[in-house]
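This report refers to the structure that appears directly beneath it.
Up next, chain A:
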Amino acid sequence: MTATAISLRGVSKHFGPVRAVDELDLEIADGEFFSMLGPSGSGKTTVLRLIAGFEDPTAGTILLGEDDVTRRPAFARDVNTVFQDYAIFPHMTVLQNVEYGLRVKKVAKAERRQRATEALETVRLGGYGERRPHQLSGGQRQRVALARALVNRPKVLLLDEPLGALDLKLRREMQIELKEIQREVGITFVFVTHDQEEALTMSDRIAVFNEGRIEQLATPVELYDQPASAFVAGFVGTSNLLHGEAARQVVGEDGTFVIRPEKVGLGPESQDVPADAAGLCVAPGVVREVVYLGASTSTVVELDAGPTMTVSHPNTDTTIDAALERREQRVVLTWRRDHLVRLAEPVATEKETA
Partner candidate 1 sequence: MAQTKTLSRGLRGTLGAFTAVVLVFIYVPLLLVLLNSFNTDNTFGWPPPGLTLHWWKVAWESQGARDALWTSVKVACAATVVALLLGTLAAMALRRTRFFGRNVVSLLIILPIALPGIVTGLAFQNEFSTILGIGLSLWTVIIAHATFCIVTVFNNVQARFQRLGTSFEQASMDLGAGRWTTYRLVTFPMLRSALLAGALLSFGLSFDEIVVTTFTASPHDQTLPLWILNNLFRPNQAPVVNVVAAVLVVLSAVPIYLAQRLSGSQAEAINIP
Partner candidate 2 sequence: GTSSGGSDGGTKADADQGGFTAPDVPMQESIGDPEGQVNILAWPGYAEDGSTDKSIDWVTPFEKESGCQANVKYFDTSDQAVQLMKTGEYDVVSASGDATLRLIAGGDVAPVNTDLLTNYADIAPFLKDQKFNSVDGQMYGVPHGWGANLLMYNKDVVKPAPTSWGAVFDDASTYAGKVTAYDSPIYIADAALYLMATQPDLGIEDPYALDQDQLAAAVDLLKAQKGNVSEYWSNYLKEVAAFKSGDSVIGTTWQVIASTIGDSVAAVLPEEGSTGWSDTWMISSEAKNPNCGYLWMDYITSPEAQAQVAEYFGEAPANTKACDLTTDTSFCDTYHAEDSDFASQIHYWTTPISQCLDGRTDTECTDYGDWTTAWTEIKG
């Protein structure tokens, strides 16, 4: 995994006044499962299209392995793409779609038929070869797109929200499937998603995009446990932000802090907490909202110190009724001081607290 599959060096892409990608530097290692996460319009698709060769960068260099491909057309790059809108050829059958890449590379008919059939089986579309694209559901189309890309065994596979249209169950299954496929074939996956859980589950490394730049590039654990900014903290998972006066009161220090909902304990006010002892933070407040999430329950607490905090607990023993009873009652939140993450930058105008 030491070799570099893709390098972007100072790459920018401007559409008129819009800086879709802004002086990006990025190295993606061979065999890596690399995800790009970010809000809509943050430039993820554009980066993918730059790598695939559908856009020319306004500035910068793009390398695949050792080769500078900046000026090379899409068809001469050994990458394949699973498109956000599938782009299944409507005038071909499913099988012909999957065979397409092999066909233009002049692979013999028998072999390409066999490989295409295998690829279709990998994405669980065994019997669907003769169907026409318009006879498929959204999820099935996405799987055809995946098979069509995989069958070429490219060095790099680019996936633009390939699971976006699937329901959660199918999405989870496909996540596992994709991850397995990636392990098997050992090719580099560059995966775009706006679903943070998906990114955390599947990726070796994640780049969080914001307005054409990378806010943080890290492993899932680092990203979640050590967010570099309020933006990352807010975008990846739910986070509670403490700053200004609230931080001083609750944490006892100036600065901006993040604490994750699941790290916070919740107890009745009566409970005796050794204040500030054993590196614990303590904050009393009132329960404003209890949200049942199936596996867990979220409790929104308005702290006496001002901000609201979300606390999450698995529904292991407590019944939901017990949780609901807490509504509008006073509680005390506690968390370990070492679970607090201090953010470097100030929060500026952002008001994200949810």
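In picking the candidates, the idea was that all candidates are chains of the complex that A comes from, given by their letters.
Rule of thumb we're sticking to: contacts are C-beta pairs under 8 Å (C-beta built on N, C-alpha and C of every residue); 3 or more make two chains touch, one makes a residue touch a chain; residues count from 1.
None of these values were measured; they are calculated from a predicted model.
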Problem - From 1 or 2, the one in contact with chain A within this complex - result: 1
Completion exercise
Interface with candidate 1, chain A side, in the complex: residues 52-54, 73-75, 79-81, 83, 85, 87, 89-91, 100-101, 103-105, 148-149, 152
